[in-house]
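Removed: one protein chain of the complex. Kept in place: all other protein chains.
Let's turn to chain A:
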Amino acid sequence: MELDVVSLSRLQFAMTAMYHFLFVPLTLGLSIILAIMETVYVMTDRPVWRQMTKFWGTLFGINFVLGVATGITMEFQFGMNWSYYSHYVGDIFGAPLAIEGLMAFFLEATFVGLFFFGWDRMSKLGHLAATWAVAAGSNFSALWILIANGWMQNPVGAAFNPATMRMEITDFYEVVFNPVAQAKFVHTVSAGYVTAAIFVLGVSAWYVLKGRHVALAKRSMAVAASFGLLSSLSVVVLGDESGYLATEHQRMKLAAIEGMWETEPAPAPFTLIGFPDQQARETHHVLQIPAALGLIATRSLDTQVPGIRELVGHAQERIRSGIIAYDALQQIRAARGLDRVSPAVREAFEANGRNLGYAYLLGRHVADPRQATAEQIEAAAWSTVPQVAPLFWSFRIMVGLGFYFILLLGLFFWLSARQALDRRRWLLWVAVLSIPLPWIAAELGWFVAEFGRQPWIIEGVLPTAIAVSSLGITEILLTLAGFVTLYSVLFIIEMGLMIRAIRKGPEPDHGLPAPLTAAAPRAAPLPAE
């Protein structure tokens, strides 16, 4: 990779976002698991469920705080490194971020204090409500950030305004109910639930193996397995592949994921294994399942899934249309207003304006898109093809893991129902060793979604290469090094505390705390929270 502002900015965003997403999935899922456990406690009044809530709550807290800390960066990163992006789409993209703060962050952050500090200050029902508020807040935040991200993949409900040189909102309803965003939301939160379920399952399995806290561990496993099984089915069935036919570039992403260079007759086969070759523009040694892709992607037998070559052809047409829009835009700007140019120019702009972003793809080849040669247009059209091999493999590992999670959680659900959780020790070890896998799947999922979106930052609207801030390489390297160091140190500390808290295990449940006396022992005991 070249050390230029664009690559470094991308690297920095990828790094900070992927670090952030080490903590987010566990927050999403564990908040709900806590709420479920506490609900059982309130309904049955059995202290072991309160003890469970507090114990998993301690681990939740250690993780949650790093999600919050690394999330601070995300809110400002667009302005810091993606200044032209922020100007160009802030009118649409900023709204879900602000709503996320108002509707979700306040809810989770305000009540998380009560979750930890409010046990003795509130009624049982009151505290339960606080716990559910935390869970709702976390999940609302996922909703709004995925509405923002979904819009980057499928920019509906907006149009370019020549007077302000940016995209502006035309239909907020379309932005919120963007099908890509909705599919992503379900897929992402489900993945978070699976992550938390496997975390709880694995940690509990370790306790069972060690013969410690067995009653608590088995109950936790039952909750994790049933909640996780439902969620893992939801991840795969409602996987966001359903969103892949919504737009031209989503189709390109799908074709790249499949390494499918040519359009196959419907229903297209699914390539199980193959070796994509970007240079030769083909995929070698394929092993295919007939008809599977057509069925998964189009939910039909006769809809074609377009291949990469066909989509590049479309891109060429759109670049040509984009050049017309670009030319019209220059005339509109020279005349200082859409209402001051001839009707022909206005019509040209209105007819081709949605392809304006495609003209910017020529930026790498020629200063003025209107001067582009046929070869340059072709080269720019081919630049809409993301790197196929990394997408192809990441996707396959993610999906493979997804099916493995269904199997694992289904198995433990069955064992739990038969009260046979400790029958086979090796299975418990499998559960322990599976703990890191959901994180790998989640990170790969984001990689597929975002790397697959290249060369666009906003699909069809704004290429990544022109969205950056006017920064120097040194500045970005400095902050990149700073974030990597800071995050890595915090991550190591977090892992250390997590392992420590797991080793230590749940606090014994004493019921209500002893009354306060002035003659309390001087030594400060180690607080659990």
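What to note about this one:
By our rule, a residue touches a chain if its C-beta (ideal position, glycine included) is under 8 Å from a C-beta of that chain, and two chains touch if they have at least 3 such contacts; residues count from 1.
We take it that contacts and distances are computed from a predicted model.
Missing chain, UniProt protein name: "Cytochrome d ubiquinol oxidase subunit II", from among "Dihydroorotate dehydrogenase", "Fe-S cluster assembly protein SufB", "Cytochrome d ubiquinol oxidase subunit II" or "Amino acid ABC transporter substrate-bindnig protein". One of A:E168, A:E262 or A:D422 touches the chain omitted from the figure, and that residue is A:E168.
Residue in contact with the omitted chain (choice from A:L8, A:I92, A:M260 or A:L356): A:I92.
Residue-wise, the contact with the chain that is not shown comes from A:V68, picked out of A:M18, A:V68 or A:L233. Seen across the whole complex, the unshown chain contacts chain A at 61-62, 65-66, 68-73, 75-76, 78-81, 83-84, 86-87, 90-95, 97-103, 105-107, 109-114, 116-122, 133, 161, 163-166, 168-172, 333, 469-471, 475, 478-479, 482, 486, 490, 493, 497, 500-501, 507, 513-514, 516-518, 520-522, 524-529.
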